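Down below is the structure, laid out as structure tokens.
One protein chain omitted, others in place.
This part shows chain A:
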Amino acid sequence: MPYIYVKARLLIAFSLVALLSAACSVSPQIGQEQPYVILSAENGMPIIQFDRTLSTLSVDRQSLVKAAAAEDLNAEQWLLENFDKADLKGLSEDTGFEKLADIVSDNDLDAKDVYWSVLARYISKADFACKEPLYYQYFQARYNLYEKEVSCETAIPFNVLSRYTANNIVYVDPRRLRDIHVVFASKDDNMMSKFGHISLRLVICPQENSTDAECDANLYQHIVLGYMAHVDDIKINRLKGLFGDYKAYLYANSFMDVYQKYTISEFRNISSMPLNLSQQEREAMLRSLAEIHWGFAGDYKFTHRNCSSLMQLALSAMWPNFSDELSLQTLYWRPDSFFQALQTTAIATSSALTDLELAEEGGFYFASTEAIYNKAFDVVNEAMKNHRYSSLSDYLSTNPILRDNAVQENTSYIARLQSDAYLLEAQLLLEELSLVKFESIMNAEMGYFFSKYGVAEIEAHMHQSMSSETYVAFSECVLGPLRERIRPIKRRDGIPDSFELASESTRKSCQAEDKAKLLKQVNLYLESLDPEAWADVKTAVYYWAEIINNINSYKELGNK
């Protein structure tokens, strides 16, 4: 063993320790007032030295790298192996760290372990400031190891949830981030969302030099970050959701997906209030959010550790102005109360929501679309003349095939659809709303089928029944997304870089035509497992496809 580490009380003991080092590691007595040192076995000089009195930490990087290389380790690993993790005054986790780790890291890990891991990275990683800005801020404030600021990669990745792929990495350029809003989705009648939901919106511009108006209208690229629970079952368990048995993560979603979910699918309103951040604060918050997004995992408890309280804690850790705000010292577990409290402060622009009509035009308020769909229903029902449907829900509950038959048989109505764009749009609105509703049904039917048998049993059945080529398609395109959906989300030490993410992205696309053909065979094999249960899935898919056919067919009318 070419190097040893020495936990020394006295610098004068260096020589004695060096003599003994060839045979064994030595743990000299440690006094609270004496410095903490890790010595080089090669030359006996300190690699790490912490002065408890002054709370200063010094590192000899060259020696550190050498020592690690000699043991075929990287610097971080070497440090982790050589740290004495005893509870040393000034060099161990404190309440500040515990609070931070509670919001930045995986809560299942011991805070002490996390502290030493992060400290090892703080000391050894050149890009630590970029990858773990919140921890960097904490350690700098405590040990001030670095004097110079580090320049970071411009693109900051987020894994934005997608219907189509398990990993949908979107890179955000801080120079294109114009604003950060607090987003509040109004309550609905369900018990678990009766106080609404709170999250943050990244207002991302099309270009760095885009105008504010262009940035505000770039909704299709805006990202929403919010704390939500991860469902590790195929099918959601309400009780687990309620009592905190699911893990919470800071999820990223496309704003338009959020918009569809709240205003179209659930007929709820969204308020979006800008936070008063400087450009520097904005960029810092973006990096911090990414750090939490990739690193944090914690219990989600409906009563006191939910989207509201977690967001408040995160904002407090990320933004001094927020933590200094007296009215926000109380931890709000109700999202509506938190949002109201924010509106009374100067750190958010609540005036954006004073006039809701203007707010809707300015992108600060997104009203429920319920009234619009009801209006579209009235327009369609009136134009069909015989008032076929008693209500919007009657329309949505009608078999899409029968709905289309009624349209196709009514030649005068078809003629009107061809010539009246307003009516055609109303008709499309209704079919699209039906599609939104039906997608959740189809998904639930699939979820039910897979949860009835379990992924393992289904996999075994398919492996036995299918040709190897079909099984590969099944595994990649059906089980793959399913596994990725239900398995624990991989937590990372800070923001991953593009190289790291690219090397992990190996899953093949399932959209190729040949895959689609194979998936048809998958259909048959799944059916053979349980024809009765699969019939429900198949039927749901049939009707889903019929709604899409209806939409395509009505769009074609408009093209004539």
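The working rule: a contact is a pair of C-beta atoms (placed from the backbone, for glycine too) under 8 Å apart; a residue touches a chain by one contact, two chains touch by 3 or more; residues count from 1.
Note that in this section contacts and distances are computed from a predicted model.
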Answering from "PEGA domain-containing protein", "FtsX-like permease family protein", "Sulfotransferase family protein" or "Nucleoside ABC transporter ATP-binding protein": the UniProt protein name of the missing subunit is "PEGA domain-containing protein"
Among A:Met442, A:Met466 or A:Ile495, which one touches the chain that has been omitted from the display? A:Met442
Residue of A:Cys307, A:Leu353 or A:Met384 touching the missing chain in the full complex: A:Cys307
Out of A:Leu39, A:Leu161, A:Leu202 or A:Met384, only one touches the absent chain, namely A:Leu161
Which residue numbers on chain A touch the omitted chain? 161-166, 185, 188, 190-193, 197, 206, 214, 216-220, 228-231, 235-238, 241, 246, 249, 251, 253, 256-257, 259-261, 264-266, 300, 302, 306-307, 360-363, 366, 369, 372-373, 375-376, 393, 396-399, 401-402, 404-405, 408, 411-412, 414-415, 418-419, 422, 425-426, 428-429, 432, 434-448, 477-478, 481-482, 484-485, 510-511, 515-516, 519-520, 522-523, 535-536, 538-546, 548-549, 551-553, 556, 560
